[in-house]
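For this view, one protein chain was removed and the others were kept in their places.
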C-alpha cells in the first residue's frame, strides 16, 4: 500500500475520481495554474484541462452557485474554498439553495465543498475557524471530517459519489502531519459511519479531526494509569452515527466529547444531548465536553495553544471522569 | 399601563429610543415610506426623517455593513432584516466583521439586527426559518428572543444600549397574537437573564419565543393532572443564563427543552449538554428535547403544523418525564 | 435614475416581425401565452381573495410581454432560471396550468408538492431551475448551468430573469461576472418594473440606466420596452444567438411598471397615480392585440376561440389541482436527503 500524507490522499482521491468519471470537475480560486493555496490540486490542470480544473474569480457565491448549477445539470462539481472561513461569503447558496434543493424538487444535487479548516497554521481569526456546527444544524447537508489519510480519500470518494451536497472538512493541521498506508485505487468510507479507534470500558471518548489525535495521545497517558478508553472517530458529523455513539456510552457509562470548535453551540452539545436523552439510564457520570474557547481563534501562537484543548487537559478530564 | 401587542411594543421601543438618543437610527428595506413589511416602523419616517429612517437597497451585506460602519463611528444602528432568513446574504458581515470586532480592537460595536423569524405565517422554507443557533455558536454576538410584549420592548432597549452586536429575534407569530400590559416609558430587560414564568417541582421546562406559549398551555394541561412544572423563558440565548437553567433543574431533577428550530444542532443541544454536565448529580430522568423537524419549514399549512412541536406533544412529554 | 424612456419609436412593426420570419401562428402563440398568464393569475387573485391560497400571492401583471417574448427565443433544449413575475415562461417550458394551480394551493400535484408556495417553484426535469426567495440567488446557479453546457460542448443556452432590486445584490454581481469571465451561454433578462416592493429605482441605483452596468462586466447590454413583446423577443433572440455561438452573456433591460402590488397584500399607494395610469394604458396585451389586428393577424374569430380555449384550460387546470391531494403531514420530514 502506498504511504501518503492526508494531503496527498485528497489529491489522489480527486485525480482518481476525475479519471473515473468525466462529470467530476474541480473549481476554486488559484487551484489550476498555481495548484491551490495548499498545492492539493497540483498537476490536475495539466491532466484534465481548464474546463475541468477551473481557476475561478474571487467570488465564493459565484463559485458555489456555479457548482450548484453544474450539479443541477448532472455534473459532479468539487468546489474548493481556499479557506473554510470564506464560505460565509457563499452562505445563502450553501444553506438555502443547495441544502433545500432535493427537498423542494426531489432531484439530486451532487455537490462537494472542500473546506480547509481549523487551527495551528498561525492563521488567526479568519483562517482557522471550525464552523461545522452551522452546517450540522442545516437540514439537507451532509458534513464529513476525516482524521486519517485513509478516510481523507475514502470520504472524499464517498462525498463525490453522494447525490447530496456534502461539506468536506479537511483539517489543515493534518495535511502533512505524517504518512499513512492508504489503499490504492477505489474505496469508499461510508458517510454516516463512525470508526471505533480503540476498545475500552472505562469511558467513551468521542471526537473528530485534529482533536481525535490529541485524544489518542491522552488515552495513551491514561492507559499508563490503567484506564482503558473506548475511542470513537465520528468521521461524519451529519448525519451522526447515533448507534455507534450510544452503543459505546451504554457500554462504558461515561462520555467525554472533544472538539476544536468553540464550545458553546458546537457539535459536542448535540452529541451530549443525544447521550443524555437516549443513554441516560446507562450514565455513571456527567457527560463531559472539552472544546475550543468561546472566542475567535487568536493569531499569536501562545494564545492559540491556549485556545484549543491540550493533550494534558484531555488526559486530566479522562482521569477525572474515569474516577467519578 | 398601555395595552400593546408585541409588534406595537417593538415600535414603541424604537420610537422612544430614537427620541431619547440622536445616535439611534433604523435602516432596512421598505421600512420608511412603506413602514416595513410588517408595518413595525410605520410613522417613524415622518417623525425622524430620511437620514434616521433609511429605505435601503435590496442588499443585506450593504445594509448590515453600513450598520457596522455607522456603529464604528459611534452611531446606534438598528438594521431590519425584512425576514430573518435573508441574513444569510450578510453572513460574513455578521459573523466575521461584527462578531470579532471588539475582540480585535477593544472598541465597542453597538449594533442591533432585527430578525423577524419563525413560522406560522405560511411563508415556507425561506420565510420561516429559526437560525438562532448559528449565532449562538459565534463568539462575540449576543442573541435575544423575547416571548412577551414587555420583553419585546425591554430587550429591544437593552439591545440598542448594549455596546455589542445583538441579534434581536422577533417572532412573527407573536406580532399580533394578543395585547399585554407594557410599562410606558423607559425600562430595560437585562440581557443574559432568563425569566421564571411558573413555579413547580415536578420538572423544568426551558423554552423561548413562540414555543414558550405552547409550553405554558401544555403545562396547564399537565397541571390538571397535578403535575407542577417549573417554566423558564430563556429570553436571551447568548450568553445563556446558566444559573437559572441549572438552578431550576437542580430543584426539579428533570428537564424538558422545547424550541421551534430544527432539533439537530439547535440551541436545545447546548442547554441539554450544560445540564448533563453541570447538573448531572441532580438528574432523575433523561434530558428531553422537543424541537422542529430536521427538515426545511414546509409551506403547506398541514405540513407546517406537523413540523413544530404541538401543545399535545409537549403535554405528553411532560407527563412521560414527570412519571419517569 | 432616469425614468425609463418609452422607446416607442424604435419598436419593430408587426410587418417587420413578419419580415423577420415570425409567422402569424407564432405571433398568435405569443399572444396566447400572454393571455394565458393573465388568465391564470387572474383566477389566482380570485382564489386568493377567497382565502383559498395559503400565504402570499404574486402576479406578473404587465410583465407578460417580458416573460413571453424572452422565453419564445429559447430552443427546445435550452434552460430557464425564472423569478416570480414570469409565469408564462414556466408554462412555455412545459409546466402545466394544473401544476401551477396545485402549487398555488399547496397540493401534492404542484412542482414543490406543497413544500414551497406560490411562484417559488421550478422543475429541473424540464430544465426550469426552482428559484429561492433570496433575490438573484439563481443568477450564479444559472451561470453554473451554462458552465455545464459549455463543459460538455452542448449548444444550449440558459436564460434567467431578475428584477431591478435584485441587481443590488452581491449574488447578481458575482453571477453575472462569472458568466462574463468564462463567456458562458447565459442570457440575463432584467424585469425593470421601477419598484422593488415599495423601493423606487433611485434607492436601488444611481446609474443612468441598468444597461450601463453591462460594460462593467464586458458584456453587451440593450434596453427595450418591456411592454412590447416583439421588442423583447427580438432582443432575446439576438442574445440567445450570440450566447449559442460562444459570444457570452447579454444583459437585456426590459422596462415596464409593476401595475399591481408587490403581492396581493400590498395596496401600493406609494406608486404615483400618474405613473400607474401611464403604464396601465400601455398594458402589453391589448397593445399587442391592436397591432395584430392592424396587421390582419388577429380576427374576432381567432380572438374568441383563443379566449374560449384559455378559459377552458384555466378551469380544467384548477379542477386538476383541486383533485390533487394535500400532502400527508406524516411526510413532513421526508425527502431531506436524496437516497444513494
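When the chains are written out, they are named A, B and C in that same order, and each has its own residue count from 1.
Definition applied: a contact is a pair of C-beta atoms (placed from the backbone, for glycine too) under 8 Å apart; a residue touches a chain by one contact, two chains touch by 3 or more.
As the structure is a prediction and not an experimental result, all values here were calculated from the model.
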For the chain that's not shown, point to the residue among C:103, C:138 or C:177 touching it.
C:177
Touching the missing chain, which residues of chain C?
1, 168-174, 177, 180-181, 183, 202-208, 212-219, 248
For chain B, the residues touching the chain missing from this view:
25, 51-52, 54, 56-57, 59-75, 77, 92-93, 96-97, 100-109, 139-140, 142, 161-164
Residues in chain A touching the chain absent from view:
29-30, 33-34, 37, 55-62, 83, 85-86, 88-89, 121-127, 293-296, 298-303, 305-307
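Keep this in mind: only the chains that are shown with their structure count from here on.
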Quick one: report the Å distance separating chain A from chain C, using the average Cα coordinate of each chain.
41
Taking each chain's centre as the mean position of its Cα atoms, how many Å separate chain B from chain C?
37
Whole-Å gap separating chain A and chain B, where each centre is the average of the chain's CA atoms
30
Note: chain B residues in touch with at least two other chains are 85, 88-89, 125-126, 293-296
Spell out, as numbers or ranges, the residues of chain C touching 2 or more other chains.
112, 115-116, 132-134, 170-171, 336
